[in-house]
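Our next item is chain A:
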Amino acid sequence: MSANILTVDDSASIRMTTKIALTNAGYKVTEAVDGVDGLNKAKSASFDLIVTDLNMPNMNGLAMIEALRQSPAHTGIPIIFLTTESDADMKSRAKAAGATGWITKPFDPEQLVKIARKVLGK
Partner candidate 1 sequence: MSEAARKIPDHLWGVSEELEVLTFDIAGEMFALEAVMVQEILDLLPETTVPGAKPFVGSVINFRGKVIPLADIRLAFGMEATKPTIDSRIIVIELDVDGEPTLTGIRTDKVHEVTSLMKTASEPPPSIGMRWRSDFIDCLVRRGGEFIILPNLQTIFSVGHERHAADPSKN
Partner candidate 2 sequence: MNTMDPIQVFRTEAAELFEQIESGLLDLLHDLSDQDQIDAVFRGLHTLKGSGAMFGFEALAAFTHHCESAFDRVRKGEVQATSELIAAVLEAQDHMKALVEKPNGDHDDMSQKLLAKLHAAVGGKNGHAATARPAVVVPASTPSAAAAAKAASTNWVIKFRLPDNAMANGTNPLGLLDELRELGECTITVDASTIPGLAEIDPTTLYLGWTITLETEQPRSAIEDVFIFVMDDMQLEITEIKAAAATEPAPKQAEPDLVVEPVAEKKQAATNTGPADAKSNKSAENVRVPAERLDELMDRVGELVIAQSRLSQLANISANIQLRSVSEDVERLSGELRDTMMVLRMVPVGSLFGRFRRLVHDLARETGKTIELETEGETTEVDKTVIERLADPLVHLARNSCDHGLEPPEERRAAGKSPQGRILLSARQQAGEVIITIKDDGRGINRDRVRAKAEASGLIQPNAALSDQELLQLIFQPGFSTAQEVTNLSGRGVGMDVVKRTIDTLRGTINVVSHPGEGSEVSLSIPLTLAIIDGLLVRVGNGRYVIPLSAVEECLELSVEDDMRSRGRSFISLRDSLVPYLRLRELFRTGSKPDPFQKVVVISTGSERVGLVVDQIIGDHQTVIKAMSKLHHDVATFSGATILGDGDVALILDVGHLVLEGQKQEAHLRAAG
């Protein structure tokens, strides 16, 4: 049974590359375009991992992560966020909001697959 991953990013090109990399690694990928879309999709299906950018319109990644953690249905789901190397403040805020781990942008898609494996255990 392949794991379901939700990717949330307002950049279509990043969504596409991550989808290709993760799908090739055998995962099922669903895309969302911002925090609101991400929340809706997370609520309507069950995901094993959520990968999200932080900087998005309508609802940013931080707010989405917080909202997700408030719902018991999403307790325990790993959430990985994308961050830039210089932003240590963002990292701790995201962790405080309930994120599990991160990957630094720009990232090699294979790296993302490695982190997905680490976090999913498969």
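If you want to know what made the cut, all candidates are chains of the complex that A comes from, given by their letters.
Note that in this section a contact is a pair of C-beta atoms (placed from the backbone, for glycine too) under 8 Å apart; a residue touches a chain by one contact, two chains touch by 3 or more; residues count from 1.
These numbers were taken from a predicted model, which means no experiment stands behind them.
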item	value
Selected partner (touches chain A in the complex), from 1 or 2	2
For the chain A and candidate 2 complex, residues of the former touching the latter	10-14, 16-17, 20, 35-36, 39-40, 55-60, 62-64, 66-67, 69-71, 75-79, 82, 84-85, 92, 95-108, 111, 114-115, 118-121
